[in-house]
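Note that one protein chain is taken out, while the other chains of the complex remain in position.
Per-chain residue numbering starts at 1, and chain names A and B are given in the order in which the chains are listed.
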Amino acid sequence: MVGAGVSQPAGAEVRLKELGIELPAAPTPFGNYVEALQTGNLLFLTGMLPVADHKPKYLGRLGNELDAEAGRDAARTAALSALAAIKAHLGSLDRVTRIVRLGVFMATHGDFFDQPRVADGASELFRDVFGPEGVSTRLVIGVASLPLGMPIELEVIAEVAR
Amino acid sequence: MVGAGVSQPAGAEVRLKELGIELPAAPTPFGNYVEALQTGNLLFLTGMLPVADHKPKYLGRLGNELDAEAGRDAARTAALSALAAIKAHLGSLDRVTRIVRLGVFMATHGDFFDQPRVADGASELFRDVFGPEGVSTRLVIGVASLPLGMPIELEVIAEVAR
Partner (left out) sequence: MVGAGVSQPAGAEVRLKELGIELPAAPTPFGNYVEALQTGNLLFLTGMLPVADHKPKYLGRLGNELDAEAGRDAARTAALSALAAIKAHLGSLDRVTRIVRLGVFMATHGDFFDQPRVADGASELFRDVFGPEGVSTRLVIGVASLPLGMPIELEVIAEVAR
């Protein structure tokens, strides 16, 4: 069915090229977990972090060391890792029929309430790459800390053509 | 199958009326996301907040500006938004066959440990409206901050008759 379904987004791979986006290296586990896993036609990802070349691109908390603009780019960076993880697992982004859930967990300090704007850094990338099928349900949560002191972690569940 | 299945809760809509509950306006996205989305027979919702008429009904943290009683009502308010979002997406609450997952994220300050009581504000509404099928698995998590400074955000996954 891949490539033929009416409900399938045409051309995430094509759009990625048109946007001039180069995907980073796919993340690799540094513990007892896998980066992606499919059950039925749902693809679950491990929490995606703002890393580039396996190193943190951002450290710190929003409302403290980092402002909303840095947070937006950190969210976009983590979303790029998510795309790389999806492509590594499925072979092609074109197999994704829908982003179902995007959870944006961000480390915040004090009264930082600009979470939705930060989260849009990830949401906008998915919309640009997948089109309407990239516009998901969303959780946006400010948390106490994230692995290694990074400011963003993304939860992603995607629907995949079988 | 709707209306005929043995495992299907009879009458969420009827129960809602019997309880004298008026649903608020369904939430509308203020970013690049959708409020609800179905994949297979699972309905995912965006994180539901304690808003009424698109305005925050509560602001602040539990254990600081807000006590457990206010938290319970905030959780119930967010759960009413969830019902409105479900109804807007499915047409009728009667299409829900089960609440699968209720995640209650609440902004807490210091040593506030009354999270389960607060979460019951949402759980009890779902039980009252859906009956036994409204009694879900639950995550209860105290977090650093939530969008716009609101005290509660609900994660909801429901099972829907196809």
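Here, a residue touches a chain if its C-beta (ideal position, glycine included) is under 8 Å from a C-beta of that chain, and two chains touch if they have at least 3 such contacts.
Every value quoted in this text rests on a predicted model; they were computed, and no experiment measured them.
A.B. asks: Consider the whole complex, including the chain that is not shown, and state which of B:Ile21, B:Val34, B:Leu59 or B:Val100 touches that chain.
C.D. replies: Checking the options B:Ile21, B:Val34, B:Leu59 or B:Val100, the one contacting the hidden chain is B:Val100.
A.B. asks: For the chain that got dropped from the picture, name the residues of chain A it touches.
C.D. replies: 30-37, 39-40, 44-47, 103, 105, 107, 143-149, 153, 155
A.B. asks: Which residue numbers on chain B touch the omitted chain?
C.D. replies: Here the touching residues of chain B are 40-42, 98, 100-102, 107-109, 111-113, 115-116, 119-120, 123-124, 127, 135-144, 157, 159.
As a convention for this text, only the chains that are shown with their structure count from here on.
A.B. asks: Degrees of rotation, nearest 5, to put the Cα trace of chain A on chain B?
C.D. replies: 120
A.B. asks: What is the distance, in whole Å, between the centres of chain A and chain B, each centre taken as the mean of its C-alpha atoms?
C.D. replies: 25
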